[in-house]
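Just below is one structure, and these are the notes that go with it.
Only one protein chain is missing from this complex, and each of the others stays in its spot.
Every chain is named by a letter (A and B) in the order it is written, and numbering of its residues begins at 1.
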Amino acid sequence: MINGNLKATYAADEQVLNNAYKRAFVYGMALLCAALPFVANDYIILVAAQMGIILIAVVGVNVVIGYTGLLSLGHAAFIAIGAYSIPILHTLFASLGVPEGIMPFLAIPLAVAISALVGIVVGLPSLRVKGLYLAVATLSANFIVIFLIELDAMAPYTGGFNGINTPEANLLGWQLDTQREMFALIAALAFVTILGVQNLFRTRVGRAFIAIRERDYSAEVLGISLLRYKLLSFAISAACCGLAGALFAYFYARILPEQFELVLSLQLVAALIVGGMGRTMGPVFGVIIVVMVPELLKYSFGIIAGGSADVAALRAPVQEIVFGALIIIFLMFEPLGITQIVDRGFRSLNRWPFARG
Amino acid sequence: MGQFVQFTLNGLLAGTIYALIAVGIVSVYKATRVVNFAHGYMIMFGAYFYYTFAVLLPGLELMPSWLAKWEPDWLIAARENAPMFSPMGAVLDWVSNLPRIIFGITGAVIACAILGRMIERMLMRPMIGQSSFAMIMITVGLISVLSGAKGLIWTADAAFVPHIAPNAPVRFELFGNPVFLFGADLANAAIAVILFTAIVLWVRYSKGGVAIRATAEDQQTAYSMGISVPAVFGRAWVLAAATGAIAGAILATRNGVSPSLGLFGFSVLAIVLMGGLDSYVGVFIAALMVGFLEAMAQWQLGGEWAEVVPYIAVLIVILIRPHGLLGQKEVERI
Partner (left out) sequence: MLEVRNLHLSFGGIKALQGVSFTARAGEITGVIGPNGAGKTSLFNAMSGFYTPDSGQVLFDGNDITRLAPDARAALGIARTFQNIALFRGMTVLDNIKLGGHTRLKTDVWSALRYFGAAQREEIAYREEIEERVIDFLEIDHIRKLPITMLPYGLQKRVELGRALAMQPKVLLLDEPVAGMNREETGDMARFILDVQQEFGTTILLVEHDMHMVMDICSHVVVLNFGHQIAEGTPAEVSANPAVIEAYLGTAV
């Protein structure tokens, strides 16, 4: 809470961007993303697009872990489902004679819907056992999904171990054949996703999720159906991951099953914990860190190793350790994540020079 | 039918190893209410420690030569007399490896226990009193840390580690069906069952075990009754790590030493949930069941199906019995 932030009407008080800092940050980010395709070099575009894709997924994970308090460790499975839906649906559409220019308009919503549906199936028993069950169920789902993708019987559709080439998005004749163009789409959809999820938490739906997280029996007494809202939360988060997966498929030329293994799920969780669980900006800060860490490591190892293969081989394990350490350190010392640090910063900025902290 | 008996036995033998891995997860859960998602990676460390102490260190120049290969005169003589590929030959091979096996197991158990103790001390104890969600997520972070640390410490994949028991082929008839097993597998299963039983008895009857159970029941009350809860936590973690080291050594001899051993932790997690989290007996049954089902899947559907069996099984079991085979429903006070 920031002092001296008074409102005259309830409508103004219900606004999300209720102070100048927040407004400046959001509009600034929007402006930056709009300008990026015109000014940035290819490398920045690549990193920014990766951030956008993971961001959409982490926003989804935030709904289920951060807001609803259900532990999930297998959300990469839903990204995989979203991603593999794209080439499969495109092949299907081609055989049905759907024009290429409208394929993404059908394929993306369908990919999202399929992911959400699978999410509901995986989340279905979550009502019966609390807490851990869902973590193990989603973990299992992750293994099973990867297994099915790699299965020989599925290879004609999924390409098995070797992965599959993915189509480019063609929006009504506009072929998104460069990463720059894809970034524009990704950034737009990332904004829409964050806005949509943020909106949820301004209404009874989002409040119900938080109530379940905080104390589920007292949520029941207020008339919140645990089954319906747990599944809804799961469906929404799976849908976000499905969207991220669909964009992933359009963005890269080829997808491989190994890209969607547990490591990715853990990365999503790491991003969420580092950024701040149950906060709108949590995924944003977290994703920036999680995507920047490998890039920084790549850069610094490039300097240290100077071409030595032995040293360069240590980069992958170091990266793993850093991710794990980030999760642990934030949980131990700043469980509310970077969002909390930023909040503190704004608070002291606002009070300066009259008070500290 | 012959095949069925053979695969069933193989499956049950594998199941006992799962049970041994599971005992670590259950013990930590019982004492601390934390499910250790990184247990598989502690087992992987156990396997690498065994590899280090049984293969790498004895191979060094400065180590006495008998450690790497113990060959007293009587052994050489006996080996010359033994026919090739006979059970006797396998036993003699084992005897000559015995020093490094003992060194390896001891080293792995001690090293892993130290690791478990360190994790408990540095990561778990500061979190006592915090939500179990945070503690569980810390073990999730630990997955990454341990997996990465392995990559830094042991850069090359190992090839061969000595079997813990003589690996003589064993042939016999069961219900009129010829069965073929390896001696090492039988011995491993025996070790696993004995350790499992010993731990269950210890938890049930010893003073330390009662402290664990009391802590599981109610941390605050246990604390106020003079039980040192941090000590209980420490004991549970050390116990889990030490059994994990033995399980890791066994897995190393069966599946080779590789980072993928960490994944066993996840299938065993599924088994533990299937069995009921805090029920040793339920978990033992679930472990044997999964071992059996894996063998069946391998027999009927092919090897790659075996690896998803635990995950599919846990989803089905939990759907039917939410608290596992023998788990207790938590009573909530409102």
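One rule holds for everything that comes next: contacts are C-beta pairs under 8 Å (C-beta built on N, C-alpha and C of every residue); 3 or more make two chains touch, one makes a residue touch a chain.
Computed from a predicted model, the values in this text were never measured in an experiment.
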Option touching the unshown chain, where A:Pro99, A:Pro156 or A:Gly196 are the choices: A:Gly196
Hidden-chain contact residue, picked from the options A:Ile224, A:Ala244, A:Leu266 or A:Val290: A:Ile224
Residues belonging to chain A that touch the chain removed from view: 1, 10-11, 13-14, 196-197, 199-200, 202-208, 210-211, 213-215, 217-226, 232, 236, 278
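As a convention for this text, only the chains that are shown with their structure count from here on.
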Interchain centroid distance [CA atoms averaged], chain A/chain B, Å: 35
Chain B to chain A touching residues, read off their complex: 35, 37, 123, 126-127, 132-134, 136-138, 140-152, 155, 266, 269-270, 273, 277, 304, 307-308, 310-312, 314-315, 318-319, 322-323, 332, 334
Chain A residues within the chain B interface of the complex: 69, 71, 73, 124-125, 128-129, 131-133, 135-137, 139-141, 143-144, 147, 150-151, 217, 262, 266, 269-270, 273, 313-314, 316-328, 331-332, 335
